[in-house]
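Here the complex is missing a single protein chain, while all its other protein chains stay put.
Naming follows writing order (A, B, C, D, E, F, G, H, I, J and K), and every chain is counted from residue 1.
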Amino acid sequence: MTENIYKLVELVGSSSESISDAIQNAIARASTTIRNVRWFEVVQIRGGVEDGAVAHYQVTLKIGFTLEEG
Amino acid sequence: MTENIYKLVELVGSSSESISDAIQNAIARASTTIRNVRWFEVVQIRGGVEDGAVAHYQVTLKIGFTLEEG
Amino acid sequence: MTENIYKLVELVGSSSESISDAIQNAIARASTTIRNVRWFEVVQIRGGVEDGAVAHYQVTLKIGFTLEEG
Amino acid sequence: MTENIYKLVELVGSSSESISDAIQNAIARASTTIRNVRWFEVVQIRGGVEDGAVAHYQVTLKIGFTLEEG
Amino acid sequence: MTENIYKLVELVGSSSESISDAIQNAIARASTTIRNVRWFEVVQIRGGVEDGAVAHYQVTLKIGFTLEEG
Amino acid sequence: MTENIYKLVELVGSSSESISDAIQNAIARASTTIRNVRWFEVVQIRGGVEDGAVAHYQVTLKIGFTLEEG
Amino acid sequence: MTENIYKLVELVGSSSESISDAIQNAIARASTTIRNVRWFEVVQIRGGVEDGAVAHYQVTLKIGFTLEEG
Amino acid sequence: MTENIYKLVELVGSSSESISDAIQNAIARASTTIRNVRWFEVVQIRGGVEDGAVAHYQVTLKIGFTLEEG
Amino acid sequence: MTENIYKLVELVGSSSESISDAIQNAIARASTTIRNVRWFEVVQIRGGVEDGAVAHYQVTLKIGFTLEEG
Amino acid sequence: MTENIYKLVELVGSSSESISDAIQNAIARASTTIRNVRWFEVVQIRGGVEDGAVAHYQVTLKIGFTLEEG
Amino acid sequence: MTENIYKLVELVGSSSESISDAIQNAIARASTTIRNVRWFEVVQIRGGVEDGAVAHYQVTLKIGFTLEEG
Partner (left out) sequence: MTENIYKLVELVGSSSESISDAIQNAIARASTTIRNVRWFEVVQIRGGVEDGAVAHYQVTLKIGFTLEEG
């Protein structure tokens, strides 16, 4: 692996479906404006509650991508 | 948002199905005795193993709710 | 519960399916060489990304098992 | 100090004024239903933003009080 | 283990005798008002000092108990 | 709340006045270039000292904002 | 900046007024016996409660100062 | 001390007697299969409760030992 | 409590007897050179092992004392 | 120091040479697109292994820079 | 990447030369008995002191390797 430099940005994905879906949504959104997205790390899982049930999941995650030459 | 005061309680939900189900179970149980449940935060995900497979998921989570006037 | 002694090992399970599947894979693999696996604790959830979507989930977890008499 | 037993509850106080005011609000509310409140520990300071300015402060704090004989 | 739901409360036990005694005191007190206490987790060990010697131990611990059906 | 995606950036606000002022300064500056700023989370409070008194407060905080469609 | 060596000491300032005042009190006291105090880092904010209101704030902070040549 | 290499394993010792006894039990068991055990570090102290009293202490600890030449 | 200022120092007490004894040893030693020692907080419990048994306990603790007027 | 506002970004520098070189690489790359880089904080040191030797070091670090007027 | 399962072991490498050398020593030793070592993560850097100078560096690190089919 050559001397790559990577950058990490922190996003919060949300979904009324599932934890995985919230992660997918964040990565999909990031990939619309960031190239070379390589990995993610979950920071926190939380969510909103309505009428005694989970209304949506909110997953805070760091997304790592390779920085192209400056 | 006016000067709301919220309280956090810590529950452990369990489920033989999935992580999300364990979260739902805890929130559903909390909502039977607590009004105005607003959000949850996952503290830890663990579980029991039997015969080389996950027997059940145990999710420790904090549940936040609005305190009504004292 | 008598004076059991337990040991914890740290594994990383991966799966292109889901977080739960990654956990199951790690426990299944551990159980092929370790007896009396009793519980697991999730340490970290991360994963790889390809073409703007989650390629696989990688879940770091500690697996606890009962040590038989020395 | 004799063998006191204390209990900790976790509240979130909010205030559009200041961090101290958010703490005071939480303690005042707790004291309406809890006797012998002795101390507090700040867990987290966060808040809401509207139109580029702090709308309100939200301070998560643990409040300790002496438990009376069971 | 069926879909139990557990609750965690945080107490501080104190004792002029020992750390274990402070833990026992907190659990004994909790059990006077809480049924089905199952486990404890030590959060912090501190204490007071008088005349160059430990006056009392104060152990902060979380106590877990099974919630009965709502 | 629909499937919003939020981004978190980390700023350090400083002020010779107060902790709250340092927070306000950071949020005001962020809002000049970022739309939909929704919340902040204090990460660390530190500061500089001159002649035995606080010269300025430096508050590290995460600022969350809603990402518009990609 | 040449090869300075700094030392960190940990103090707890208290004040019945405010968090900032508790910080100022600790730094003022430190500066009576320590030269070249350069910065502070807040470790914890807690306090005492009397009659349902904050009696005093107690701020634990690390204070950094430049060590003069040995 | 020459270029020793050490390994850390994580065990959970349990005892109905005391915290120290739980530590001793884990180290005794480890020493039946591991040579050159040098030190231990307590990671967590928890335990089981029955009838309002501590049934047993469970101490998670890391045990360090010198690795012999490969 | 007036505007006291406290200082925290970090010591490691050791004892071949017990954890409490290691704490007592550290506090006794501190009190020979420090006045107004008020409290202690355990930071870490570790120890040395010889011949498969605990040789000594080493308890790292912070000791808090009231600073007299500068 | 006037009311500066700083921003922190998180990069991962890599180098087959050394930890310091990985830090230098990340800072050099950041400085090609960011003005007023002032400081860095190491978050994590990890790396890749090939044929029983370190192939490259990967250092995650936060880089702080002064934000110019908005 | 197929459904690999990885294991993490925790070693302490030491060296009188440098931090990197201590890391290399630990990885070299691990590789004599473990196949497919893939990565390392530094957990802690400490060391021994003699006559006012660093006698040796001790680096605690987790070493990850691919588990072959059970």
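Keep this in mind: a contact is a pair of C-beta atoms (placed from the backbone, for glycine too) under 8 Å apart; a residue touches a chain by one contact, two chains touch by 3 or more.
Just so you know, these numbers come straight off a predicted model, no measurement behind them.
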Chain I positions in touch with the non-displayed chain are 9-16, 25-26, 29, 32-33, 48, 55-56, 60
Residues in chain K touching the chain absent from view: 18-19, 44-49, 51-54, 57
Could you list which residues of chain J touch the chain missing from the display? 19-20, 23-24, 27-28, 30-32, 37-42, 63
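To be clear about the criterion, only the chains that are shown with their structure count from here on.
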What are the mutual neighbours of chain D and chain G in this structure? F
If we look at chain A and chain F, which chains touch each of them? J
Hey, which chain ends up farthest from chain F, C-alpha centres compared? H
Pair from D-F, C-H or A-F with over half of its contact pairs in common with D-G: D-F
Roughly how many whole angstrom separate the Cα centroids of chain I and chain K? 32
Determine the centre-to-centre distance between chain B and chain E, using the mean Cα coordinates as centres, and give it in whole Å. 22
Residue ranges of chain I touching at least 2 other chains are 19
